[in-house]
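One chain of protein is taken out of this complex; the other chains stay put.
Right, chain A next:
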Amino acid sequence: MQREWMRIVKHTEVARDTYQLILNGDVAQHVREPGQFVHVQVSQEYFLRRPVSIADVNQDESTITLLYKVMGKGTNALTGKKAGDFIDVLGPGGKGFPLHDLNTQQALLIGGGIGVPPLHYLGKKLKEKGVQVTSVLGFQTKEDAFYVEKFKELGKVFVTTNDGSLGTKGFVTNVLPDLKDRIDTFFSCGPTVMLRAVKEEMCDVPGYISIEERMGCGIGACFACVVESNDDQGYRKICCDGPVFRPDEVILP
């Protein structure tokens, strides 16, 4: 993990209030697993860094791709950054999806909203390993949807929206019953309420979930982003023990 001023190569809006940042710098060479994140300092005006998951890595060009959603003043200020500007990045942080340990042939990616991006890099890596990838992407409405075409390059894609404006009306869990018998491992990232529903629906399938929480330091020192665990330790630190966990390892709040 390192602190680096990364250069913005490209900054574009990819859906309503959702932006894609391509950054150039050494951090790209240190990403080990899909699911890792970087901790971004918007400016000196905003005190805490923002954890943003890595949506893609190009080590030949030394770039990482981040997607973020405008949630408040800080992320809104981030939208003002332009190509050529430099941005203060700490990373790559955390433990991602443990690809090297996986023995899977049929993977199901289940993403919700701004939880979709890390699954994109995961899907690319799985496809490289010859794994069949199916994706379920959930958004609030059609205007919020992004990266659907990119996931289609990886395999079959099912989209759900809360209002039915794109794909199936409802939540990602509406389409899981028809898919779960055809896969051997699931990978999910999204809001906690979605992860809880996915965990319940997929309880008999091996899988991994990626959790988000407000962070302080992002390196494991401050104990802000803990989640209760199912063992004697009693907790896991999301920023350094995660953000990716086995579903039975943690108790979702």
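Methods note: contacts are C-beta pairs under 8 Å (C-beta built on N, C-alpha and C of every residue); 3 or more make two chains touch, one makes a residue touch a chain; residues count from 1.
We take it that contacts and distances are computed from a predicted model.
Which one, "Dihydroorotate dehydrogenase", "Ferredoxin-NADP reductase", "Acetolactate synthase" or "Protein ImpB", is the UniProt name for the chain you do not see?
Of the names offered in "Dihydroorotate dehydrogenase", "Ferredoxin-NADP reductase", "Acetolactate synthase" or "Protein ImpB", the one UniProt assigns to the missing chain is "Dihydroorotate dehydrogenase".
Out of A:V70, A:L166 or A:V226, point to the residue that touches the absent chain in the complete complex.
Hidden-chain contact among the options goes to A:V226.
Per the definition of touch given earlier, which of A:L21, A:L90, A:V133 or A:V244 contacts the omitted chain?
Touching the chain that is not displayed is residue A:L90.
I need the residue numbers on chain A that touch the omitted chain, in ascending order.
Residues 1-3, 41, 46-49, 74, 90, 213-228, 234-235, 240, 253 of chain A touch the chain that is not shown.
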